[in-house]
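Have a look at this one.
As you look at this complex, bear in mind that one protein chain is not there, while each of the others sits in place.
By written order: A and B. Residues from 1 in each chain.
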């Protein structure tokens, strides 16, 4: 495999919690500007996989490389985030006592040092960029509302907006459309496809029509390892996939 | 850039507070010195150091608020930083005594002569110079906080664990300072000061000057805190307080932010301690007692943590209450203080200032169109709880 084409590279990754193997010899590749959907039954290890990539969980064994040479297992969450891996959590987590605007401003790609944040002043471009994101996530009227007062779906959008502001090379998006209306779901799919034109996106989702909308390569995870890969139609025809979804 | 940050710090409310502090800094000494004794508007002599003491306590509470109210670090060891600053100042004052001590030794303080020491321990060098002591007043607590915090935050000790080890820290320091061979006067601490910067420490003018200095120092600390919390840095601190690991996933080095806040706060506490000592005339290991540090927390909580005015009001109110109470019914002070702890946490979690602010916003909201109602910058209840790390 050529390093040039691979952004993220997982090989033989395993992790267990108190003897329970949540991830079992998982191998996965995400290319540059690739949109990849990951599906799998509950407890398949999708979120845990993201934990491993973002440094929240250390794998017991296996390799995780970013941009060919950077060993992610040696880095902590902050360093990984600084490399350009952004994450939206399954349960939306935003800063509840900050306004929508501040949430986005905190996420905006800017120097993260203590003193540079102390003396930071938003430039014209920064404000413009944040306004643009506000429009994308359609929260402009709520700009000064506290994040705590947003609805579940709005929080989802806000977190997606924070991802945009972070301007990462790789976006890990865990169940983005839970709690969204159908129209919003379609909207989200469009947005993600748009994003994937310039960077890589990994989406975990249970909503099959959404996954279909994404029209991306689909990876099926079950019991901690890859079960099948290919187009949605291809994998949904796979008998093992059917069994793993229905046999539980 | 820095000026912009400062200007932002001086927004509406802050300006009022600073003006008020400046007014006090001038008015109290002026009334004490200029008005004839017996004049109804004159601040009595013994009140000047007392009020000065309150101001240093207010600084201490403000310092604690920076880490607790804004960054979620409940330090139960801030008394230690206060005391360290106090000891640094006390050492300067001891050296100023010179040969006027009981044993009339030209260099060694009395307690060292008493312990039969022959020469000054190395860590007492330099404290005969005011500038050096003034530097140590902030450097010593700052260094301790930096080293302690570096270890603690790097290994992600949070919440009650952190609180408990900060308490252990001040407890260990207390035990250490009680020892005679530590070289800080053991049990009795440092006292019997004679003069500061050449001025007799008991003189009315010196006391007035110390009071003014305390008010100015409090104003400066307030300005610094305001500059911090009103900047993006302050927003990051609040983000750390509310969702520490989410902040990490955004690429912020949380431990550095905490370390910054903790160290800055310790330095302010040290400064407060340094101003406290000449006004009360003594510093002893009792200042390290864990109970003292917890008391600071209650001042902050009463006034309202997460606001900058709150801790100042809380510290002054509680301590004024304490002076009044211990004068009238000394046995009941602990009941009152204990009750205050319980009552504030149960019924007034946002403190006086926070609650008033809530009421004010609620009132304003009622008079405004419904669509704007969300705009009030009002943190959710119990916002300083432990880090709810992002669940999946």
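Keep in mind that, in the parts below, contacts are C-beta pairs under 8 Å (C-beta built on N, C-alpha and C of every residue); 3 or more make two chains touch, one makes a residue touch a chain.
Note that contacts and distances are computed from a predicted model.
For the omitted chain of this complex, the UniProt record lists the protein as "Urea ABC transporter permease subunit UrtB", which is one of "SAM-dependent methyltransferase", "Sulfite reductase (NADPH) hemoprotein beta-component", "Urea ABC transporter permease subunit UrtB" or "1,2-phenylacetyl-CoA epoxidase subunit A".
Within the full complex, the residue among B:44, B:121, B:204 or B:338 touching the omitted chain is B:338. The chain that is not drawn here is touched, among residues B:10, B:27, B:120 or B:172, by B:172.
For the options B:294, B:315 or B:357, the residue in contact with the chain missing from this view is B:294. Residue-level contact of subunit B with the missing chain is found at 74, 148, 151-152, 154-161, 163-165, 167-169, 171-172, 175-176, 178-179, 290-291, 294, 297-298, 301, 331-332, 334-335, 337-342, 344-346, 349, 382, 384-386, 388-389, 391.
One rule holds for everything that comes next: only the chains that are shown with their structure count from here on.
The geometric centre of subunit A is 43 Å away from that of subunit B, both derived from CA atoms. Remark: subunit A residues 47, 50-51, 54, 56, 76-78, 81-82, 86-87, 89-91, 93-99, 102, 105-107, 112-114, 117-121, 142, 144-146, 148-149, 162, 166, 174 touch subunit B in the complex. Residues of subunit B touching subunit A in their complex: 1-2, 4-5, 227-228, 231-233, 235-236, 238-239, 242-243, 245-254, 256-257, 260, 374-375, 377-380, 383, 388, 390-392.
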